[in-house]
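Before I ask anything, let me first share the structure, which is written out below as structure tokens.
A protein chain is absent from this complex, but the other protein chains hold their places.
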Amino acid sequence: MPRMAADMPPQKIQRPLREADVARKAATAGGTGVPPGLSFRRLAWHRFCRDRLAVAGGLFIILLIAAAAAAPLVVTHLTCHSPYQQHMMDTIRLDGRQVDVVDDDGLPVGPNRVFLLGADLTGRDVLSRIIYGARISLLVAILATGVSLLIGLVWGMVAAFYGGIVDAFLSRIMELMMAFPILLLAIALASAMQSSSLAVVILIIGFVNWTYVGRIVRGQVLSLRQREFVEAARALGAGDAHIMFRVILPNLVAPLIVYGTLAVAGNILFETALSFLGLGVQPPMPSWGNMIREGMAYYNVAWWITGFPGLFILLTVLAFNLMGDGLRDALDPHAISRK
Amino acid sequence: MYRHGHFSLRSLYLLIGLSLLGACRSDQQSQGPLPDHGPRRGGRIIVLSQNGPDYLDPGLAYLTASWEILAAVNNGLLTYRRAGGAGGLELIPDLAATMPEISPDGRRYTFVIRDDVRFGPPLRREVTAADLKYSLERLFRLNSPGVGFYTNIAGARRMGRGQADHIEGIMVSGDTLVFELEEPDATFLNKLAMPFASAVPREVAEKHSQDYSRHHVATGPYMIARYIPRRRIILTRNPHYQGREGCADTLEIQLGGNTLNAIAKIKKGRADLSLDTLPPSELPRLKQDPGTRERLRITPIGTLYYIFMNVRLKPFDDLRVRQAVCYTIDKRALLKVWAGQGIIANEILPPEFPAFQPLDLYPGPDLTRARELLAEAGYPDGFKVDFHSQNIDPWPRVCEVVQAQLRQVGIRTTIRLFDTSVYYQLIGRPAEQVPMGLSGWYQDYPDPSNFIDVLFNGDRITEVHNNNVSHYDNPEVNRLIGETLRTMDPDVRLLNWRHLDRMITADASIVPYLHLTNHAFVSPRLGGYLYHPSVGTMLTLLYIKG
Partner (left out) sequence: MTAYLLRRLIWVFFLLVGVSLTTFIIFFLIPANPAELVAGKNATPEMIAAVEQRLGLDRPWYEQYGLFLSRAVRGDLGFSYITQQRVAPTLLAAFPVTLSLTAGAAIIWLSLGIPIGVLSALKPRSLPDRLAMIFALVGISTPVFWLGLLMLKVFADLLGLFPLGDYMEMTRGGVLSWMHHLVLPWLTLAFLYAGWYARMTRANMMETLGEDYVRTARAKGLPERRVVFRHALRNSLTPVVTMFGMDLGYLLGGAVLTETVFGLPGIGGLAWRAIQQRDLPMVMGAVTLAAAFIILANLAVDLFYAVLDPRVRYR
């Protein structure tokens, strides 16, 4: 359940970022250790780099994305197993004995030389499935975030920009959506759809979460709308679309980047939750969530089937949260340094 | 309570009392097996059931858990001998005084009812032949799922269509009850032993027609003292019962909860047994530990688990394609998914039946042969198909294993899972055109007709609630089935069923893969556990050892 919006103190969202202010502060204060007169972006980058945990998070994500993107190579050379290859009737050589990958009671082998993180209930390699699962979970989470951002951005922008009846109408619909328990709504939609392809899952997750973006965007745009530079643009004869997307939008980039990063974290949790319930990504396609679901009944005798995927969810979400925190601190010049 | 820093005597007593309390409540985990001196009266037995019964109304109930509970509180004309194995297949009189007289043409059954059985509280009167007639007619008024078993009684179909308000083929005269059948049926007595035919008192059933479950009247050793849906059912002794069954004073059936917890409770002795199937994940540990191994009860139960292929749809209308599938499936892997709870099935009838014969018409897996057949049939590169199944463990895993196996010959499946209640509805409707999937069948009564006629008779394909999910329709098979159903000679029937089993298995509209055995885990103190294939767990025989 995405919580990023609630995590940001409301006042933060209302205050727009003003590059002029930042540059001025940087020029006069010496505390940041950066030579005055530097651009906002470089400044933000420096601030980000000083946050070691955030950088660690970022590195982890880069590594994970790289591994996920190169998944076929990784599984060929590192694990030597395909994530889809079952080994129900095969044996492996361990400590000089031939051992069933899956024994007669259906119990798979644990972590060993051949299956680095153990085998799952149909004899598939857990590590390979985790790497492919990273692909799926990351893809779904990132694209779903994109969908939410798109819908929420347009919705919030239009509502706040035009105000009046339009705003009232659009905001009411937003309120209606927010009244739904989102997990139940996602479950209901997923059950209602005949197909459970990745596209459907991405759309459902994106659709269920857009109101948070909408609220943030609307708040920001409402306060930006009265700014001088907007008035100036209008005076110069700019049309609505131009003002919305060329003038106002750039000011939304920073909070949306921060939101987006934290939203990916939340959507990874959301997708794995849906897959855990059996509605998201369907087996045999591996998702960290459905791996936990498949192994749940055996959690007490074959802990590795649920333990490792869950651990990866934890680390990945943690990394995105750390990065998101770091970005927020770096991009908001009025933030009190927290780390 | 401290008084000026001293311990008061009261708090000391309290401390001692509390520690004693802790000592008395020791778990029975450390105890070894209790000595078994045979059935003893008394005590409270705790039974777990995750989903519980669908109804406690014998006219409507059609789940194993429901039948198990109802068997402890209801009686019909006949019941099964309380024995395991072949002995348990024998029918014995229950409310009937003796086994019935059957006319030579096999269409007339004459029963004499016992006059010493009374309904339990709140009624006091005796059970009469009229009650039994009413109970059967009630099935038709309720649109009961059991209606199909009794349509062979003369006049029953007319009542079902609403053209009569009673069944003229059931005749009551004092203590005598006569059934007139339209066609001879060697399994008619088995059908009378089902809970559907239990005695239900008219005055109560008519007054509470919508929820008889809440106002159930018993005739058996126990009665339903309390029923809280999804929570608990309490069975206590029926004061009007005069037989000798029923050892425990109370049977407490706890509903809800999860199966893993059930095993933990039984291990510690806080519950005595569970009515649900044992989760496969528990078996390894239970088998390895000598303390628990000897509390596993394994009973064959006459089931068939299979993969069906809809012969009305391409490409399964071609025998060669179906045979290719038979040659591809490695059933040993599927047995592993079920944690070894059964034996591999290569035929329809389960080994518990006298008519059982082990077949091996498609020895395999033989992928080469499978690919040859597919190529011959015009699918050298395989094809795509949707594969359907229920969503309860371990069915989805069976699907995944089958999927991987079929992929080897180019058959690319998409797995589609459904909740149980929705699933059987779905595959039971020919209009849905479900091409392929998993199904299973538990015997309703121990006769091959319950498998072969119900599942493979082309004449019995219905628009809804169809059980012949592969839509198999072979006129010669249909004819032979019909003939066999009308025969009373047991030897002829045996031969025919065997012949039919072979024919149908060869025609490969299904791939049988498992005959499940029942695995149950009981607490250290539970004795008398018996699982009957048609009745389920016989609750009335349970007692507390020691």
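Note that the chains take the letters A and B in the order they are written out, and that residue 1 is the start of every chain.
Following the convention adopted for this analysis, a contact is a pair of C-beta atoms (placed from the backbone, for glycine too) under 8 Å apart; a residue touches a chain by one contact, two chains touch by 3 or more.
Predicted model only: the values in this text are computed from it and were never measured.
The residue from A:265, A:281 or A:331 that touches the chain not shown here is A:265.
Which of B:60, B:113, B:438 or B:480 touches the hidden chain is settled by the complete complex: it is B:60. For chain B, the residues touching the chain absent from view are 60, 62, 143-148, 160, 211, 229-230, 256-258, 260-261, 264, 391, 419, 421-422, 425-426, 429, 462-465.
Across the interface with the omitted chain, chain A contributes residues 1, 3, 6-7, 9-11, 175-176, 178-181, 183-185, 187-189, 191-193, 265, 269, 272-273, 276-277, 289, 292, 296, 299-300, 303, 306-307, 309-310, 313-314, 317-318, 321-322, 325, 336, 338-339.
Here, only the chains that are shown with their structure count from here on.
One simple way to say how far apart two chains are is to compare their mean CA positions; for chain A and chain B this gives 47 Å.
Per the touch definition, chain B reaches chain A in the complex via residues 260, 279-281, 283-285, 287, 330, 332-333, 335-340, 391, 393-394, 396-397, 400-401, 403-404, 415, 417. On the side of chain A, the complex with chain B involves touching residues 84-86, 88-89, 102-107, 121-122, 278, 282-284, 294, 297-298, 300-302.
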